[in-house]
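Questions regarding the structure given below will be posed in turn.
One chain of protein is taken out of this complex; the other chains stay put.
Naming follows writing order (A, B and C), and every chain is counted from residue 1.
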Amino acid sequence: MTGRSRRVRAAVVVIGLLLTAALGYAFSNVRKGYAPRQPIPFSHKRMAGAPLLQANAAGEPVNVGGFGIPCVYCHTMPYKGRHSTLPSTAVCMNCHSTVGLNKEWVLRLKEYWDRGEPIPWVKVHDLPDFVYFDHSVHLTAKNERGEPKLPVVEEQGKRMPPCQTCHGKVDQMEIVSVQHSFNMQWCLDCHRKPEMRASTDCVACHR
Amino acid sequence: MNAHEPTTAPDEVRMERREFLRLSSAAAAAAALAGTACQVPPETAVPFSDMPENLVDGMGRARYFHTVLDGTPVLVRTREGRPILVAPRDQETSGRGLTVRHQAALMDLYDPDRATGPLALRRRPDTATPLSWNAVSVDVVARLRSSGARAVLLTGPVPGPAVAAAIAALRDRCGLRHVTWTPIAADAAVAAWSQAFGGPEVARPRLAEADVILGLGAEFLDDPSGGLDRDFASRRSPDGADRPDGRPTMSRFVQIEGRLSLTGANADARIRVRDSHLASVACALAHELVVVRGLGPLAGDAAAAQALAPFTIAAVAAATGVPGDALEGLAAELQRAAGRALVLAGGSASSSASGVALEAATLVLNATLGAFDAGLFDDTGATVPDASGVDGLVALADDLRAGAIEMLIVAGANPVYDAPGALPGGSFADALAKAPFIVSLNDRVDETSALADVLAPVSHPFESWSDAALPGGAAAIQQPVIQPLADTRGLLDLLVDWAAAFGDPASAAAVAAAVRPVTPPPAATAERLPSPSLAWHYLRAAWAVRLGADAGTPAFDAAWNQLLRAGSWQPSARDAGPRAVDPKVLALLGAAPPPPTAPAAVELQLYPHLALGDGRHGNNGWLHELPDPVTRITWGGALSIAPRRFDEMGLANGDLVEVDTGHGTLVAPAYRHAGMHHDQVALPLGLGRTGCGPIGANIGQNAFPLRQNANGRLIAAGLPVTLRRVDGHDRLAIGQGSEVLDRESRPLVPATTLTAFEADAAAGTRQVAGGASAWPEHPYPNARWAMAIDLSRCTGCAKCVVGCQAENNIPIVGRHGMLDGRPMAWIRIDRYYDAPPRDGGWDAAVWDGPLEVVEEPQALFEPMLCQHCENAPCETVCPFSATMHSADGLNQQIYNRCVGTRYCANNCPFKVRRFNYWEMSKRQESTFFRWLVPRIAANAELNTRPPMQLKNNPEVTVRSRGVMEKCSFCVQRIRLARAEAIRAGASPDTLPDGAVVPACMEACSTKAITFGDIHAPGSRVAAQASSPRAMRLLESVGVKPAISYLTKVRNDKA
Amino acid sequence: MKPTSSTGVLGDFYLPGDALAAAARVRAAGWTHFDMLTPFPVHGMEDAMGQGRSWIPWVTAGLALFGVAFAQLLQNYVMVWDWPMNFGGKPHAAWPSFVPITFELMVLCAAIGSAIVAIVAGKRQAVPPPPLVRTGATVDRFVLWISATDPKWQAAEVQAFVRSLGADDVRLVDAKGGADA
Partner (left out) sequence: MTRPDLSPYATVMDDSQLTGRPIVVPGAGPYGGDLELPEPLVTGAKTWADVDRDICMHAEQFPTRRWWLAFGVALAFLGLLGFALMTLFYAGMGILGVNQPVSWGSFIINFVFWIGIGHAGTLISAVLYLFRQQWRTGINRAAEAMTLFAVCCAGLFPVIHLGRAWFAYWLVPYPNARGPLWVNFNSPLAWDLFAISTYGLVSLTFWYMGLLPDLATVRDRATHPWRRRLYNALSFGWTGSQRAWRHYESAYMVLAALATPLVFSVHTIVSFDFATSVMPGWHTTIFPPYFVIGAIFSGFAMVITLMTFMRGYFGMTHYITLNHMENMAKILMLTGMLVGFAYCTEFFMAWYSASAWEGFVFRNRAFGPYGWAYALMFTCNAIVPQLFWVKAMRRNTLVLFVVSILVNVGMWFERYVIVVTSLHRDYLPSSWGMYALTFWDYAFLLGSFGLFFTLFLLFVRVLPVVAISEVKGVMDPQVARGVPRPTAVAATVPAVPAAAQGV
């Protein structure tokens, strides 16, 4: 066997292994980084992000950051129900019936509202149908000391619900994307922590 | 974009747009990349445009509503506006109970074969064209106006006071004639009670108070709509552990009947007497008690002595073949229990020619035994049974033929299907053809609607407002639990709408209130649209009187809302004074015919199918697929023949036999029915529909035409028939393998007699012990779920089966699926006939139905579901780790991991695992394979047609093909209870007893099923599991089930 | 012609006994880079050629031990350490359940490994093999091969020596595979 063919063979093997690894990675992390296009390019950064005042040309302070709307203003149910729920259009219209009517996307929102049509948002964090995830138990579960198992995030003096643990810093995202692999391994990484004392029974999620 | 908006966007917007485009293209690229890596297709999440205020808390949670269905108050669980379960109310005191038809009502609601809107049928359903409701109403009102008294409204039993009032208003205003037609009526009881007490009200027996119950063909367990099964079971407590007072109490129930009914199968003793002899036997007991033993108020009454004279025990015994000493013993037992004994009739046997005499003799017996004086009958629970005879229908047919009817409105009646075949002058269908104009208000193009000109489909009760009368003058509101799925209207809405057109003030007020615009109506709809809440306004006005407050006042609103939350309204208690039997009732005894002279004659009993009843819900797959608790036949019925006669005729189950009543014949598959009287055969009613839709069409035979019209009564029992074997075979889809169990060889059902039980509380639970385990046990530090099933309380009614089917999204497999041996039900009621072991041999097991066992069978019912064994054999053998034990003792089955080796099903000693042999939840489209494998299309028709999917419980995964499934102990309810505990800040591992109620336990009206955590404080299931009556099956195999069966104790103390 | 590793002399025998005797004499004559190509294994040949027993069984034993260890580690890791689950009430380390797979993996590793090692060992000899010429050794000849790499190599001398052993059709072959008699 010549050295050249040896190298070719070695290259084939290495490429094969890499391909396998890449495929394996792709399959295991199909959800991570998923950032679908939405019917309205709602910016969480603008709406939920921290305010940032800057002077405009006229020297007036203008908020170029976000409006700091808390998550649960729109996603109302995480502490009470299984779903965190998407806001109905009416929630958007609380402000946007008067605000931002010079913006194209707000007008599109208003069109939906006027037609009485719901907005067909594309699910970003989309678990398979056979997974029964309950937001409320994750947010309200307490450890032996009576503290929430998922810690409250303290940021800029504000106590934020621990949404970030799974969803990442949505308030800094222009377009929401999936920050974690959201596969079973990732769920179990937390459930298996001794201090979580969470169930690793199959029926905890599958039934 | 509006014209006055700036056409050039400000910088900021353009920046945003550029940013967005950049990011969205990146996102698209990412999505495409992810797509190549098998990303599931994007799913949309559609929120409300404007969420209704009351749903803010309700997303993803079940909401419960009280309503009423077929005269029984029910609790309906809904999710996101869809009813997904029908359950009994917590403490049902209305004197009504659920039947399997209530449990299965979802399948009627989501029946894809209901009409989706008004149709112009013109008696040619194949060329039907849609109509608008406006056109229908205009047409009907115009015709009502012109026809006057020549218009007829033919209804089934009137469901409630509001509908009755609306019909009355219509009748009064336009002269409409109202005819009711009840296919299966309790006319004999009404006749006897009217004669005895001067009124048609039939008091409700207090089974819970009676120590001895004698059933004369009684069928109160076959039809539990009267709620008598609860009362009966409350007295089946040999150890008293489940009673508040803790005192053991066992009633004794003796049944005399010709066909082994579910009621008879639960009797402590049973005497076989053919239907036409029942009245004689009842009279013989009356003779013995009144004349011979001089008991009761009629003792010494000359008229009584004369009326009862022919019925000496000796004479009756000679004529009927019943052993005289058995009757004497029974009479003595009744005498001993006088004041504590009840005699019940009212079953199918009461529809025999001598049925009135039977009911009368029953009254005489009850009076003699002092049942009325002792308060064993409850007038606060009295009902007026539906008893409209056949006369109204006969007169209607005559008028139709005579051309005296211009317009016929049919609402909730289907006489073309269920009228007797031999009306004077021809069949009812022929008479209908003479009617110039027929409007059908039935919900589909059924047998009668097919002959109509217009079909104006009414909504399902779950879709419309109405009310219903309950026993004892109580009433309940029927409130809709879902918007109409199609363009249908409630019956009350229609009647009020039409009555308003004729100026009925109450109706007109309702219409006025309904059309008062709340919001401006859309301009596009020009026609007058009565609001769907028309009936609501009418009902509120009507109920304002009953609730004693003016409609529209806040007090009324509060009372009304309270009523909706409670579900029913109870009048102030009426005085239930003792009744005195009018001796005039003795005259009815004379109607008892002399015992037939030809002893070889065979007589036919037509009995309502246990699941399907009178066949109204003929397209309900759950009801068809429910095995009859006694015969275990699904998807059809059979001619029940006594075992000895069956063997003499050389038949096998399914061989075709022709029944000839003299004026009608019917060919049906034969069935070897244990416990039948030798000279009696029986056929179920309610089958053989042709117009109900493809699910139930042509399943079984329609036996209604065999009934005979005799003096206004429909005779459905004691019909003399001749049997003839004909060529052919029609396989019976029997949902059980062998039916005889020799408990000595196979100790699978704990059962004993009261005598033995009192001597030894563990009697009947003996089995071979298992060996020691090689392994240590797994610890269960927290909750450990378990179940106890009290076989003494279980009547085998099978409501748990349907409740489970609804809760757990279990598909229907159809007749072909049952014949293939692939049932899907997670819980089944095994019915065995108890057999003594055979002598000798190394295999003495008895299983093949020997005559000595099945002629006088002792039935045992055993609900069989996943036993959640501690050492589950199924778990060990699954290579994919798709089934294993949870930390709280559940045998988990994970569908998304299951690959379908079916090894677990093989290795399950209880055979409770169910495999999805077909795709049941999705339609498969390939034309070629649908042709090649016709069952693909058949299964799709049974399970996948919209809107059937709406019945699915979102808490339970819908299984795909190739996946094993089984009872999960309703793990979804356990997990919801745990989630509730976590939200409330409590520990999910220590739920209080009773926090979790699985669907079967919820459906069980006799409280035979107890479920809970055996580690919970005060756990009822732990107490039951440690009772000496408890038996865990197959101890010798060492599987250690989590389900304990409590001994069935048969009261043998005469 | 310059001897290369593929150069050597071939000589045919017609009976296994002759080949055995010839091999013994070649070895006795002090040749080391020689081989005998035979259509079937000749009993006693490794003795005649002075090769001794094959060491393959030791390889087999080692691979078998590896198989056992791998199977035990795999099963215990999966069932006991990584995610212990309760299957039918059995303990996590239900050792009888691990026996079949342990045995199978032992056989698998030992058998496949031994076969591969044997084939590779057969190919990688200290003695360079003859070039692929139609030696007849796969038909009915027992062919003696003396490689040019042998320290005693002298082409003409070798051929004479081989003829002296009674070999027929003695020929010199070179790297091109051509026979040069």
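By definition in this document, a residue touches a chain if its C-beta (ideal position, glycine included) is under 8 Å from a C-beta of that chain, and two chains touch if they have at least 3 such contacts.
A quick note: this is a predicted structure, and the numbers were derived from the prediction, not measured.
Although one chain is omitted from the display, it touches the following shown chains in the full assembly: A, B, C.
Touching the chain that is not shown, out of C:Ala21, C:Ala69 or C:Ala155: C:Ala21 (per the contact rule at the top).
Interface residues of subunit A facing the missing partner chain: 27-29, 181, 183-185, 188.
In the full complex, subunit C contacts the hidden chain through residues 13-18, 20-25, 27-28, 35-42, 45-54, 56-57, 60, 74-75, 78-79, 82-83, 85, 87-88, 90, 94, 97-98, 100-101, 103-105, 107-108, 110-112, 114-115, 117-119, 121-123, 125, 127, 129-130, 132, 134-141, 143, 145, 165-166, 168. What subunit B contributes to its contact with the hidden chain is residues 736-741, 745-746, 748, 820-823, 828, 830-832, 842-845, 847, 862, 864, 873, 875-881, 884, 897-903, 905-907, 909-911, 914-919, 924, 926, 929, 932-933, 935-936, 960-964, 1034, 1036-1037, 1039.
In this section, only the chains that are shown with their structure count from here on.
In terms of inter-chain touching, the protein chains here are arranged end to end in an open line. For the pair subunit A and subunit C, the distance between C-alpha centroids works out to 62 Å.
Note: centroid distance subunit B to subunit C, computed from Cα atoms, is 80 Å.
Not a single residue position of subunit C touches two or more of the other chains. None of the residues of subunit A touches two or more other chains.
For subunit B in complex with subunit A, the touching residues are 1-2, 5-6, 9-10, 13, 16-17, 19-20, 23-24, 26-28, 30-31, 34, 36-40, 42-51, 56-57, 59-61, 884, 886-888, 890, 892, 894-897, 955-957, 968, 971-972, 974-975, 978-979, 982-983, 985, 988.
Contact residues of subunit B toward subunit C in the complex are 773, 775-778, 869-876, 878, 881, 884-886, 1040. Across the complex, subunit A meets subunit B through its residues 23, 26-27, 30-31, 33-37, 41, 43, 76-77, 79-83, 85-90, 102-105, 107, 112-113, 116-123, 126, 128-130, 132, 134, 136-137, 140-142, 174-175, 177, 199, 201-204, 206-207.
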